[in-house]
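Below you will find the structure I want to go over with you.
Of the protein chains in this complex, all but one are displayed in their positions.
== subunit A ==
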Amino acid sequence: MSINITNVGRRFARFAALKRINLTIKDGEFLAILGPSGCGKTTLLRLIAGFDTPSEGTIEMEGNKVSSPKHHLPTEKRNIGMVFQSFALWPHMTVRKHIEFPLKHHQFVNQSLRKNMEQRTNDVLKIIKLQDLAGRMPAELSGGQRQRVALGRAIAPEPKVLLMDEPLSSLDAELRIAMRSELQEIHRLTGTSIVYVTHDQGEALAMADRIVVMNQGSIEQIGTPQEIYTHPRTSFVAHFVGKANLLKGSWQGRRFFPEEAAHISWPDFGVSKELKQESIYPVRPEQFFIRRDGGEIPGTITNRQYQGKAMRYTVQTAGGSRQVDTDLTDYFQLGESVFLVFKTIPLADAKEVETGRSENVGESV
């Protein structure tokens, strides 16, 4: 189902939680809404779910208006499913009862599903791999199993849209990674649109077809994971998603002259006009080399963190501290004087710049 969100705002007393949001969710896509806590992503999800009403703007589902300040279609009349952050399992119902519940009550359940409720329940239990635990109570399940029950309850009535509010955040790190592929599989199996709210950029990049990055109630950028990662539109996105170092300098035509190394210049590999206006060049940690014997920007190693696949160094330069990832074979001492060198950009990114696929977000106040 396609969802159109037009100029939506939400104010709580004087605080504007959402400011003029414009967004279209396409049929069948996996859309992640990514942002730090308090950026308004959950508020937006609750507006789509119908738990809350916008202070301005409209939300349409398949062309029908469902939310505006004066018009409100209650949650149960929207063809949606939802997975809650806390899972919201009912402690007095078994796993099977949880799956059956929406099959009995959801208003958009296909007649054939309702007639073959037992069959459908078994199918869903199979999808969430809990056939053997159907008689258990929520209290008797592990975190991952509860997560699957919540998922099963949401997909059982075959809703057109699945809303997920940080569904993995209450699981431990290992399980979180494992659940990613399960969620992707469910997306492929059901073909529903998924709106997935998260503050974990790894999750968003790994699973989503498109990512909406939000900050302070506004949309910063909308794009594919690759666009968001390699071509951030704003300094916030560059820092939040790519952990990029934001280097100050000056733009002359299509070349950038960093402040701390005025004798060199870097080519424009698709830096957005917003960043250019701020005279910023974003360099992600893996885009720097560290050299001992001369290079572009001089600096001193001040910190070192072993990360398994790479080593992350903090390098203090004239312009501030820079994060740099290197191979494990490059080993530097704390306090060592080094030079940073900007890597040549991979070919794939350069092609994208020429075709200019990055989506224009429109205005965001």
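In this text, contacts are C-beta pairs under 8 Å (C-beta built on N, C-alpha and C of every residue); 3 or more make two chains touch, one makes a residue touch a chain; residues count from 1.
Here is the rule we go by: contacts and distances are computed from a predicted model.
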Requested in this report: Tell me the UniProt name of the left-out chain, picking from "2-aminoethylphosphonate ABC transporter permease subunit", "Hydrogenase", "Cytochrome d ubiquinol oxidase subunit I" or "Polysulfide reductase".
Outcome: "2-aminoethylphosphonate ABC transporter permease subunit"
Report summary line: Sole touch to the unshown chain from A:Ala154, A:Ile228 or A:Met311: residue A:Ala154
Query - Identified contact with the non-displayed chain, of A:His106, A:Arg148, A:His199 or A:Arg322 - result: A:His106
Requested in this report: Pick out the residues on subunit A that sit against the missing chain.
Outcome: 10-13, 43, 46, 49-53, 55-56, 69-70, 72, 74-76, 80-82, 84-86, 88-92, 101-102, 105-107, 109, 136-143, 153-154, 157, 163
